[in-house]
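Only one structure is covered here, and it is reproduced in the block below.
Missing here: one protein chain of the complex. Every other protein chain is in place.
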Amino acid sequence: MKPALQPAVPGEPSYGAAITWYESTARQRIAGLLDRGSFNEFVGPMQRETSPHLAMFDLPAQFDDGMIVGRGTLDGNAVLVAAQEGRFMGGSFGEVHGAKLTGLLRAARDTQSSAVLILFDTGGVRLQEANAGELAIAEIMRAVYEARLAGVPVIGLVGGRAGCFGGGGLIAACCSALAVSEAGRISVSGPEVIETHRGIEEFDSRDRALVWRTTGGKHRWLCGSAERFVDDSIGAFREAALALLAHHAAAGLDSLLREQARLERRLVRFGDCDDALHIWRAMGAGLPAALPELDYAGFMEQGAPIREASDDAR
Amino acid sequence: MTLDEILQSLFPHGCQLDGHDGILYGQATRTTGDAVQIIGVTNGVAPGVDEAARLSRYLLDVLERGQREPIVVLVDSSSQRMSKRDELLGLNEYLAHLAKCLIYADACGHPTIGLLYGTTAAGAFLATALATRTLVALPGAHPEVMDLPSIARVTKLPIETLEQKAQTNPIFAPGLDNLARTGAVHQIWDPQIPLAPQLESALAAQAAHGGDVRDQLGLQRKGRLKAAHIRASVYRLAADAG
Partner (left out) sequence: MEHLVYRFNVDRRANGKQLYALVGVVASGDLEVLVERALPDSHCEVIVNTAVRGFADVWEAVVGDFVARRPAGGLRLSVNDGGARPDMVSLRLAQAVASIAEDAR
């Protein structure tokens, strides 16, 4: 089999240099995350497996359909990797895009050989292929959990421009563990959709501060919806991925029971709060309004003592 | 068929159901005499964090007892509840947790059958009907990912254009036929004959072959022409010891 060569982009900084995760393309994230030169892509752009549906809408295709899958190493450890390109069609799940991730996860389940890293960057289902996208997400949720039941850790990394919305948010919550940066938003219904359905009084989608404190990485980490909060750098995500590979929730009845307890406790503690600021105050934050403005170190210092633990309950 | 008619026809020996505000849970006896567990999101309810947590609590009680009864998931829901509060509290985790309970139930010997008899959409669809191993529907059921006017708004296309494209392509528009063609719905039941034997057939069929076959169904029915092939190609490459 002809080895796949890792494509180089001139001017691309080397791994760990001052390029943010948020600003990176999916391919740059993979290149920076994995051991140099270790990535071997499956069904890559040369195969030209594009979406058969976009032309009907006069939309351009991308050769990898916005999903890059392959194998590499992370500090010498073999990993299977999937990365979404958030700038193509909002990183949305289409028929081909989703099928690549499904195949990767089922292979991981059946060979039990590697961990899986999923680099989320998605607005959810690609509406032009809505039924295929939704089905793919359902298949992926099942494949993630079955891989975990087979002993394969599935680690999710969230920090891209498109966030982790809709069905992407459900897949993320099926993972063994999540690392999230401040820019990484996770939610089911997008802010605009809530505003359209319930009105601006319910949710002003253009209030960025509101969106970030409701769905952003800081809030998710404080609530225990993500295991790790990381700075917006490829190096930080790499470190977090390694740490989570070493320590994460095992799937099964035990962790599901603990997750049920964790989720019920959240409803009891915070179910009557009407804003993240109230939740953070209830957690014991001295100055909740200051939390969004704090830099990484400052936020970790304030947040670590008060946050809800994820407790390997996932 | 109304929900009561459905329950009567599915479980002629009766069922004991609890719940409130559209959320149902309980059990019944099959015509074989064995027990079956039931959860449901009914009455067009939009499940949010509270509803999902209640249903997963019931499922976990079932799982802890380890009797391996089949689990029937009745679905006539709206989409997930769309509210600031639900997102604030991490709705994605609650919906995923419900799905995981169903997936785990299937993995440890509880056959799961979804019965879609009304509407469902988006995140509610994923957490309930689509998390079962076999999804069946009654004629008149209406699943969707998103309603067509919203798709039109987001894609900035006139709704007439979408309706026209939907005539030749089942890949995006709502409706039972489209979701059956793409492989989401395995079977459409016949409401003119008793449902109990149809349930028994579905359980037997599930026992005969394992695995998630939805992309193969989509290929056979020409609703998803690429998914199964792409999935298989990546699978082969990833599984290769290399």
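Order of writing sets the labels: A and B. Residues in every chain begin at 1.
Simple rule for what comes next: a residue touches a chain if its C-beta (ideal position, glycine included) is under 8 Å from a C-beta of that chain, and two chains touch if they have at least 3 such contacts.
Model, not experiment: these values are computed from the prediction.
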For the chain omitted from this view, which of the shown chains does it touch?
A
Touching the absent chain in the whole complex: find that residue among A:49, A:85, A:139 or A:227.
A:85
Full-complex touch with the removed chain, picking from A:27, A:126 or A:185, is A:27
For the chain left off this view, which of A:61, A:226 or A:313 is in contact with it?
A:61
Residue ranges of chain A at the interface with the undisplayed chain
2, 5-11, 25, 27, 36-37, 45-46, 48, 55, 58-63, 85, 87-88
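We take it that only the chains that are shown with their structure count from here on.
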Enumerate the contact residues on chain A facing chain B in the complex.
40, 42-43, 49, 52-53, 56-57, 69, 71, 80, 95-96, 98-100, 102-104, 106-108, 110-111, 113, 125, 127-139, 141-143, 145-146, 149, 166-167, 169-174, 186-189, 193-194, 196-198, 202-203, 214-215, 219-220, 223, 225, 251-253, 256-257, 259-260, 263-264, 266-267, 270-271, 273-276, 279
Quick one: in the complex, what on chain B touches chain A?
49-50, 53, 56-57, 60, 63-64, 79-80, 82-97, 99-101, 103-104, 107-108, 122-123, 125-127, 130-131, 145-146, 150-151, 153-155, 157, 165, 169-173, 178-179, 182-184, 212, 214-215, 218, 223-239, 241-242
